[in-house]
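To start, I am sharing the structure in question, which I have written as structure tokens.
Of the protein chains in this complex, all but one are displayed in their positions.
By written order: A, B and C. Residues from 1 in each chain.
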Amino acid sequence: MRKTLGMAALAAMLAGGAQAQSTADEIAKYREMIADGNPAELFEMEGESLWKTPRGPKKATLEQCDLGQGPGVVDGAFARMPRYFADTGRVQDLESRLLTCMETLQGIPASAVVDGDWNKGERKTMDALAAYVVTHSRGQKIQLDLANPQTRRMYELGKRAFHYRSGPMDFSCATCHGEDGKRIRLQDLPNLTHKEGAIAAWGSWPAYRVSNSQFWTMQHRLNDCFRQQRTAEPVFASEVTVALSVYMAATAQGGVLQTPGLKR
Amino acid sequence: MANPMRIRAAVKDGFTEVRVLMSHVMETGQRKDSSGALVPAHFITELTAKHNDKVVLSAQFGPSVSTNPYLSFKFEGGAKGDKIVVSWVDNKGDSRSDEAQIA
Amino acid sequence: MDHKRRDTLKAGGGLGIFGLLVAAGLIKPELAEAAWNKSAFEAKNLESALAALGAGKPGDSADVQLNTPDIAENGAVVPVGVISKLPNTEQIAILIEKNPNLLAAKFEIPAGTAAEVQTRVKMGQTSDIYAVVKADGKFYVTKKEVKVTLGGCGG
């Protein structure tokens, strides 16, 4: 019985495969057509203006924010993130580092973002700021400092978190993102355990999503991955989100950033 | 107040190609919010693009145009440094006008 | 000129935003007068939309090209390009048959502007898209089906 089942399944799979290919070609054409004129540019413009606007109780701008390349240096900063910051003693991704800058420079408490709602208030500000910063690493190579022991530790944690199955559907990140050439519905799933897929994913988030006209940071992306994975909700900028980001960015090491991206 | 547009204009083969991204919700008036209430229609109705002082395109939009509208077109002539001005108004009377130089 | 403009601005209170834009020289008066074509944009079927555009029964034309994908990954953003090879093209309209309001956009093409526009539209479901072109006072049409799919996990 096992044998007949295998043959039948194979025949059905081959029939489905040809159709899947022509659909994939059409979807590729669709994506090419919308690639020019990414509305993420609107968020980037807003982010640049917010970066330079005095805000918060301290009425300060973010122009002295140190994203790892020195105070105020935005160019190329995202290509080296997440990274270890001595002043906070933590490995930080872009969003958690922006939280630090907003808190120390502007006096805006991190809780305004961490406990906030998506697309509202300071979390919305965060979206625009991220759009601005990542645009200034577009075209640059992903270069994580993997010699740093703290970053290395986060990589190891991230890799294990990626494969951690739990919840009512037994899913882990790897369920959908552990193999080449898979799709959910029509959506291609990058294999994040290999370099090529990791570059496709890490290298194109944050991104504008046409389905809801929103700009999504990696924090937002990961949050919604976990939602669909049916876990509890990851806390904004929590250790697991940074660890997974280190795992993805390290796997994508050397790839070129196309940030900000344009997504379904 | 509405957020600024992003306007890019470049000369190519005797034509100036203009690409515009507008920041606008383009609400259809048919969508319900989380509480089930209808979100009122809010969309750009009219747009003009000018090269120096000459209208090079005018358009009317309905609510079927996508959120954060994109538009591209091209006109004859135009030189590097010339001014392109794009203006829109929406059904609530909000408006926005931005300019860019031909690159 | 300046004099006249100042006078118009002074009277600006009653002009509304569009009037102010005209007064400020941002928009030509001709455009302001060519008000938004309410009846065309609110038309619920192809016949009445074409009638409101003054297009009647346009003839098919291979000189009107509609550039869209065959399948849209998401109905919220469907790229649509229209190119007219007809001489003296003065107007291009994009209609989506199965949308609640068919007419999506209408472009006036002055002399010197290429009869070639690209924009993005929403589609509620798989539908024919029509490009209606007015050239030399006559209307022409071409259509193409775009399939709208459901992406993502649906969760």
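A few remarks follow.
Keep this in mind: a contact is a pair of C-beta atoms (placed from the backbone, for glycine too) under 8 Å apart; a residue touches a chain by one contact, two chains touch by 3 or more.
Operating definition for what follows: contacts and distances are computed from a predicted model.
The unshown chain of the complex is recorded in UniProt as "Monoheme cytochrome SoxX (Sulfur oxidation)", chosen from "NADH-quinone oxidoreductase subunit K", "Monoheme cytochrome SoxX (Sulfur oxidation)", "Branched-chain amino acid ABC transporter permease" or "Sarcosine oxidase subunit delta". Taking the full assembly into account, the omitted chain touches A, C. Across the entire complex, the residue among A:29, A:138, A:194 or A:227 in touch with the chain not shown is A:227. Touching the chain that is not shown, out of A:104, A:119, A:175 or A:253: A:175 (per the contact rule at the top).
Of the residues in chain A, those that touch the hidden partner chain are 1, 4-5, 8-9, 11-13, 15-17, 19-20, 23, 153, 156-157, 159-161, 163-172, 175-176, 179, 181-187, 189, 226-228, 230-235, 238-241, 243.
Residues of chain C that touch the chain left out of the display are 71, 147, 149-151, 153-155.
One rule holds for everything that comes next: only the chains that are shown with their structure count from here on.
Taken as a contact graph, the chains are fully connected, with every chain touching every other chain. One finds 36 Å separating the Cα centroids of chain A and chain C. Taking each chain's centre as the average of its CA atoms, chain B and chain C sit 12 Å apart.
In chain B, 66-67, 70, 72 are the positions where the chain touches two or more neighbouring chains simultaneously. Residue positions 210, 213 of chain A are each in touch with at least two other chains. Residues of chain A that touch chain B in their complex: 36-37, 39, 41-42, 45-46, 210, 213.
Listing the residues of chain C that touch chain A in their complex gives 67-74, 76-77, 79, 81, 120, 149-155. Residues of chain C touching chain B in their complex: 16-18, 21, 26-28, 30-31, 34, 36-37, 41, 76-78, 96, 99-101, 103-110, 112-114, 116-123.
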